[in-house]
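The complex appears here without one of its protein chains, the remainder shown in place.
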Amino acid sequence: MNQPPVLDVVGVVKRFGGFTALDGINLTVAPSERLGLIGPNGSGKTTLISCISGSLIADDGQVRFQGQDITKLTPHRRTGLGIGRSFQIPRPFGSMTVAENVAIPLEYVGQGSRKEIASEARDILGLMRLDHLADTDARALNQIELRKLELARAMACHPKLLISDEAMAGLSGNEVDEILEILLAVNQRGVAIIMIEHIMRAVMGFSERIVVLDAGKKIADGAPEEIMRNPDVERAYLGE
Amino acid sequence: MRIGWFYPIALLLVLGGAFATKHVDSNFVFYAGYVVLQFIVLATAWNILGGFTGYVNFGTAAFFAVGAYTTIALNKALGLPLLAIMPIAGIIAGLIGLAAGYFTLRLKGVFFSIATLALAVVLETAVANWGYVGGASGSYVIPPAEVPFFDNYIEGLFSLMLLLAVVAVGIARYIALSKIGRGFAAIRDDEVAAECMGVPTLRLKLIATTLSGALMGIAGAPYPFYVTYVEPTSAFSLTYAVNSIAMPLIGGTTTWFGPVIGAVLLGSLQQWATVTISSELNLLIVGVTLVAFVVLAPQGLVGLARKLFGRGGRTP
Amino acid sequence: MLDLFLNAIAAGILLGGFYAAMTVGLTISFGQLDIVNIAHPAFIVLGSFCTFVLHEHAGLDPLLAGVLLAPAFFCIGIGVYSVYYGSFERRGDESLRGLAFFFGIMFILEVLLIMTFGVDYRLVETSYIGESIKIGVIGLPFRMLVPFLAALAMAGGIYLYLSKTFTGRAILAVAQDRLALQLMGADPVRTKQIAFGIGLGTAAVAGSLLIMLGPVEPSVGRLYIGRIFAIVVLGGMGSIGGTIVAAIILGVVESMVATFYGPSWSPAVAFGFLLMTLAIRPSGLFGR
Partner (left out) sequence: MASRIVAENLSAGYGAVQVLHEVSLRVESGETVVLLGTNGNGKSTLIKCLTGIIQPTSGSIYLERDGERINLAGRSPQEIVNLGVALVPEGRRLFPKLTVTENLELGAFRPAARERLKDNLAFCFEAFPRLAERRHQMAGSMSGGEQQMVAVARAMMSDPQVLLIDEPSVGLAPILVSRMIEKIKELHDHRALTVLMAEQNFNQAIKIADRGYIIVHGEIAFEGESADALKNNEMVKQLYLGA
């Protein structure tokens, strides 16, 4: 943990009208760390990663990525710096094939020639076990394939930090394992990962560290075993 | 790099057209052909923004007329020849496109559409009040008596418009097959996802509005020489807008050749129909065709053909 | 000079009231339902010509004709929205093809009117149109005063309908959360049909006011597109009160410009208004 953090979130606040979705969140992620972000429904997880990836701009506080202040940058600039995200509800480019979907970030974030892009797209699709569907129209995919495409596209942004927003919700046990294996393989390549997940088995097994949000506040931050013993976390989930 | 089939065919088309001027005697062919080609340019230009990125420009007539009136003004003031005026017309119309996009595209897309619609009205009023270019009563342009290489100026204009059409379609095709075009398609499919995948969406949209506007302006520049008498109501006629929208939607908006198909079909039909039926009925047909296609065949003829040949399904 | 100034203001207020009548239907369809009905001014012109026919051939008072036409326009509105819903809104295809659809309708209406009536200007004459009353130095011509009062009455009626009836409240809510409205027991499609119908109904009345104000030709609607969209946006996208205030502001500014710089600049004022509104304050002056 003595390396400088790849991501440093300081006192981030986000309000929607009168509703405070994030109330001064602090969060750091070390290079190639696996971080689980959990919390009851509506606790602010998706809002937080939107402030990190740029689809929302924090009302207050600061987001730093590799030491650079990115609080107010547009999403595509952040992507260019190395933040990749998947969407909770898949948002494929419906008029394109799977390979073309992956090529978009490769082309706009990377610098490669058409040939290099094509071969890298193949690599990524291979990693995601989507290579057999490379020439299929994205709108013809099923749920698990769409989730994998989301991750594949996020990987194609050449991220140093990958944010996986509920990539496993609604999937079967085997499918969850498959996504977990993929994410581990991604992590092995030195990519830090923030995993948002409701499936406890998955997130507890995957993460080196867990951060728990409740009602827009961070209530716990520690190793999975600690978190499970933490009375505040139990209270957040089970109530008092 | 491979040359591919497009450029040789394009070259052949231009040469063939120029060759035809030497061997076809009927001027009607060139008068009618000019209009169809002009619609190919306008439809293609509209589609670079509307079809590729999904933002609707209602102001084709405004950009077209900017080109036409640039010619009138510069021809009168400096006596510049058409070929020198065309790039200037493109720059002016392109800047107007850029400004309209810059002010409205950060908001919801419909505001851009509304702004272009209002732009047409305001520019028309401005021109109608501008005495130097003839005001509301219009002005005459005297075409040059001699045109190098051609027997008469209409053949020259026809060949020029043919070249322009080929260049415009070439640009649209180049974009469609390039990084920019893939970025456009990403914006059209899902702008939020595109932005998160590193696509600079605002910049790309501004490129589209500028380029689209510039091509429309260039297409309008030769217009005064074609009609020889220009007045605001004809230069700003809504028929340019409705045609440039109807043609891509009929052909198919997501490809570079959809607008060409639509322009050739609808343009030729109109040229044929103006001879046989009244011009109002003619316009009514365009309007009804537009509405019928958007309601019944939303992907246009290209989409219908694809459905017929079953592309887009799942490859086993 | 002061006389001129006061008269310009008075004329602007009256003009603004008339603009409000033209806009209030769009405030509902665009502001509240999110339907970009750019054919609205074309329907207003259709209303003008229907008024003209009823006045010419049946001798009806133009305002009465407008009111009688409103139910027919209401029904047209239900039909238009049903097609729009089935073809675009349900498929999520409003932004490109939905816009082109209304543009096509606008064009068709204009061409049909040209085919039926030619491109000449038409007007209506009634006993009161030529009159005017004088208050001090200010002259208020009836041909502007009547549209102004009719506009206020119509806008007021719609305001009451929207805030005091159950269907009216559902109209205010439908664009905000469709599912939540279903959970209140209301049918969103039905609600939007009614709302869009009302929007077009106002176009009939506005059309009769338009032809009362001055002669009308088939393509005159286009001149108002920039104005009425600017008013909807400036008025806060869906607020009836905001629409009236924004319309009067535009009317006064236009009237001042026309008085002191010449009437040929009026359309430019509206466009400047629209651009300024979009660039500086897209939520409008009176956003809720």
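Just so it is clear, A, B and C label the chains in written order, and each chain counts residues from 1 on its own.
Criterion: a residue touches a chain if its C-beta (ideal position, glycine included) is under 8 Å from a C-beta of that chain, and two chains touch if they have at least 3 such contacts.
All figures in this text were calculated on a predicted structure; none of them were measured in a lab.
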Exercise for the section: Could you run through the displayed chains and say which ones the absent chain touches? Expected result: A, C
Exercise for the section: Based on the whole complex, identify which of A:67, A:190 or A:239 touches the chain you can't see. Expected result: A:239
Exercise for the section: Consider the whole complex, including the chain that is not shown, and state which of C:2, C:58, C:135 or C:183 touches that chain. Expected result: C:183
Exercise for the section: From the listed residues A:3, A:41 or A:174, report the one that touches the chain absent from this view. Expected result: A:41
Problem - Residues belonging to subunit A that touch the chain removed from view - result: 16-21, 40-44, 142-143, 166, 169-171, 198-201, 204, 214-216, 228, 233-240
Fill in the blank from the handout: Interface residues of subunit C toward the undisplayed chain are 163, 166, 169-170, 172-173, 176-177, 179-187, 288
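One rule holds in what follows: only the chains that are shown with their structure count from here on.
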Problem - Chain pair, A-B or B-C, that carries the greater number of C-beta contacts - result: B-C
Completion exercise
subunit A and subunit C have mean C-alpha positions lying a whole-number Å distance apart equal to 48
Handout entry: Centre distance in Å when subunit A and subunit B are each reduced to the mean of their C-alpha atoms
Key = 43
Problem - List of subunit C residues in touch with subunit B within their complex - result: 36, 38, 83, 87-88, 91, 93, 95-101, 103-105, 107-108, 110-112, 114-115, 219, 222-223, 225-226, 229-230, 233, 264-265, 267-268, 270-271, 274-275, 278-279, 282
Completion exercise
Within their complex, subunit A touches subunit B through residues 53-55, 74-76, 79-80, 85, 87, 91-96, 100, 103-105, 107-109, 135-137, 140, 153, 156-157
Completion exercise
Note: in the complex, subunit B contacts subunit C through residues 50, 54, 56, 58, 103-104, 107, 109-111, 113-115, 117-122, 125-126, 128-129, 238, 241-242, 245-246, 249, 253, 278, 280-281, 283-284, 286-288, 290-291, 294-295, 298
